[in-house]
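Selected chains from the complex are presented in situ; the others are not included.
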Amino acid sequence: MIIVMKSSAGRKELAEVKKRIRELGYKPHVIHGTTRNVVGAVGDERGKAVLQTLQTLPGVESVVPILKPYKLAGREVKPEPTLVEIVPGLVVGGEEFVVMAGPCSVECESQILETARAVKAAGARLLRGGAFKPRTSPYAFQGLEEEGLKLLALAREETGLPVVTEVVNPRDVELVARYADVMQVGARNVQNFALLKMLGQLDKPILLKRGMSTTIQEYLMSAEYILAEGNRRVILCERGIRTFETATRNTLDIAAVPVLKNQTHLPVIVDPSHATGHAHLVPPMCYAAAAAGADGLIVEVHPHPEDAASDGPQSLRPEDFRQMMTRLAAFTDAAGRTLNGAD
Amino acid sequence: MIIVMKSSAGRKELAEVKKRIRELGYKPHVIHGTTRNVVGAVGDERGKAVLQTLQTLPGVESVVPILKPYKLAGREVKPEPTLVEIVPGLVVGGEEFVVMAGPCSVECESQILETARAVKAAGARLLRGGAFKPRTSPYAFQGLEEEGLKLLALAREETGLPVVTEVVNPRDVELVARYADVMQVGARNVQNFALLKMLGQLDKPILLKRGMSTTIQEYLMSAEYILAEGNRRVILCERGIRTFETATRNTLDIAAVPVLKNQTHLPVIVDPSHATGHAHLVPPMCYAAAAAGADGLIVEVHPHPEDAASDGPQSLRPEDFRQMMTRLAAFTDAAGRTLNGAD
Amino acid sequence: MIIVMKSSAGRKELAEVKKRIRELGYKPHVIHGTTRNVVGAVGDERGKAVLQTLQTLPGVESVVPILKPYKLAGREVKPEPTLVEIVPGLVVGGEEFVVMAGPCSVECESQILETARAVKAAGARLLRGGAFKPRTSPYAFQGLEEEGLKLLALAREETGLPVVTEVVNPRDVELVARYADVMQVGARNVQNFALLKMLGQLDKPILLKRGMSTTIQEYLMSAEYILAEGNRRVILCERGIRTFETATRNTLDIAAVPVLKNQTHLPVIVDPSHATGHAHLVPPMCYAAAAAGADGLIVEVHPHPEDAASDGPQSLRPEDFRQMMTRLAAFTDAAGRTLNGAD
């Protein structure tokens, strides 16, 4: 932590800052500048928000943190990439570029079975589908809940595809965990710390989506909540951030992929469906994600987007998904990754 | 809902759109333009996300909603302002400009009692204080939990100030409700719909903070979740939104006050502490809130900001709070509101 | 400047950084931390972007500037407020709260004369009106150019109100200066450095609007461009920044007022018309600006908003402006400022 003194601060204010730094368990180290002094507080500052309070002392202009606030999520602690095993033979973060696909919401048996078969045939390795849906409107379809989970399990039985599905309420963690292979935390819950803590105690991979206004650093702190509880199988997912631009539903922060890969050992996938909100923009963003170094994708696919209970406009039809997967292979090749071939 | 057709769309596409509108229970109404056609879908579109799927039909360029998506929160359904009674004689949304104040976190008995006495003496009408703290870092102070709630109850007993405190986990709603007079939903939980639904079933006022990247419309939809469950005592709170500017912790969207007052009958208060992040910016934002037409404030006050377990830099000292309240009276007067006088 | 080393950096990298700091004319000062070292570069770093290049050296994680990059605009160099005299007896930044008002564009003689008389009668002290209009669309009305300037001069002659008007092209600076009392730089030109430099050589007050995505620091650097050329009469103007919120045209960053007043000695006014985009939101934002400590306002007024060539929806009618001014007096009183009374 660096404490920047005001140019008007005198010896007394400086002495007070040094005293306070010592009281908090750090060692002060002053650099006398030409127009102002700065004081380094030497010691491990992580998690000690309390150092920020130095800002309230007279003569202090600002307090600048030096260390990254996360530990377990960082490359410094663990330089080698984390390989998250979903089921034997299926790993996210390794050589394979892993595609997850399926409808926004599970709607009925035929819908989920038809989609599961189609995405499997095209090369998807996991089936996505929402049973508990966080919807902006209380009047919108809220998901089939446990009935939806059962249908996902049925689709898994039929196709062999492991299942990723969202949990929104700490109360439902146990229920969802009975059915899901990967537990998804949606963008709106990225700082639902009660939920994150419970998931940290689970022995199951977690797909943690970035929030729509979460900085990279805050995002890694959310991952840290899960890691700190003991669950090390966290998959990150860039899904677009909120900006002034309205041509797309969100703005896909594609540079977040290499930024994250640089700062953390956790795998990073991309959700081009929520990022763009328009089906015709999904394929180019799939290719861009592979090119940028992502470890995989999660893509919305619906057999009849015009009838979808949610997110129809951003869902690919099975045929479009198949074509995207075919073209995708050239990009994952170029990126030095393997892609599961279509049947 | 207005469906805008592409200029290249022909009769067949138009017929398909009309057919589909009818199937969904609306009446289509075509306007033939000079370069393209638009189709109105007449009927109550609220809550029917399904109309958005028309966007997936061939020849459709975009789908533009016309109705506001909320019902119960809107002025059209209930033109007169909602008066939220906290305890007999204390109403938010009426003539009185109501100030809530207290520390970010409850830390110990002496801290909360000292603060409660000081803010009461200066004219505050409710005591704020966090017992369950949603913190970005898992290593930061997470609140005293039930012990904190008990200390708040003690301070209420001693000063007579009703208590507003945050709940973050649906599991804790019942517990917090046993102690709190007003249940606070923090910015990070504004779209924690599981929590909102539970609070909608409570017979207690809810202070619902705007999220840091929540639009006005989404914000009112979150209020709608509570209202739709039957709890009509919702207080809104503008607390700053996330923008590119880093000089302040968030950007106080002061115009949100008249925008909200125009669209909804619910009372609107302002949180200048989280909005700015710096104590010296809090008083001018308090005055601006009163001038903009807010119904009150929620302000962080700490007897010793330099020792605060959280949010020290943005907390007013009791003496600064007292001075702010003294100056505030002139602004609430100018706004035609009354302010509880200091002792 | 603080150079943060990577935790993996060794002695050799550190030595290289120190050597480089010395070469650039600074004195290196190392703080040995528990997990990493940081190096202070002591010396006046302002304007020396070159120190940022230390970031390219091996072993360097980041480079953190300590000094504010502006000099002349800062409070540290000139603690007392700058009083900008417009004409004898009219000063912005002093005790008087100065209101500038008028139409977005000058359209014709009757429009500008009618408006000038009305805003003067209501207490405005300057007349605003655009002759050169920067419009998003090439097909929109681009202003009357010199003809507009002549009409402004006519209105000044008739009412005695000094005139503030925008200049968009360095080529037109001389022309506009022949007519204007205050030269306005619009939001889109806040980083049109060629224009700023020319205005810095003028002996005339400059009204410099903040850009829609300009940080406070960048904004002050733009003011510095004018000040550095010798013109010290710069008036700042917060007019809303671009955010994700679409309920208003821009988001009025009201906290920018005290932030700026704290960092600079230059006067700060507020433009509630462009900030909100809706006439009914303008009065509450005028009151909020006065309460937040602004030195004045610039408000769009049009006798017939429904016929305005530009910005009709955000223009007040003369009668609404008069009412606003009447209510405003109570807020400027509360803020300890005087307001020019209506006739």
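Labels A, B and C are assigned to the chains in the order they are written; within every chain, residues are numbered from 1.
As a working rule, a residue touches a chain if its C-beta (ideal position, glycine included) is under 8 Å from a C-beta of that chain, and two chains touch if they have at least 3 such contacts.
Computed from a predicted model, the values in this text were never measured in an experiment.
Every protein chain here is a copy of the same sequence, 3 of them drawn, and the whole complex in this file adds up to 4 copies.
As a working rule, only the chains that are shown with their structure count from here on.
A comparison of C-alpha centroids places B closest to the centre of the full protein. In whole angstrom, the spacing between the mean C-alpha positions of chain B and chain C is 31.
Taking each chain's centre as the mean of its C-alpha atoms, chain A lies 26 Å from chain B.
Remark: chain A and chain C have CA centroids separated by 39 Å (rounded to whole angstrom). In chain B, the residues that touch at least two other chains are 213.
Contacts from chain C toward chain B in the complex involve residues 213, 215-217, 241, 243-248, 251-259, 262, 275-276, 280-281, 284-285, 287-293, 327, 330-331, 333-335. Per the touch definition, chain B reaches chain A in the complex via residues 20, 46-50, 52-57, 69, 134-141, 168-171, 188-189, 191-194, 197, 212-213, 218, 221, 224-225, 228, 242, 279, 305-310, 312-313, 315. Here chain A touches chain C in the complex through residues 2, 4, 7-8, 29, 31-36, 38, 40, 42-44, 64, 66-67, 76, 242-244, 246, going by the rule given at the top.
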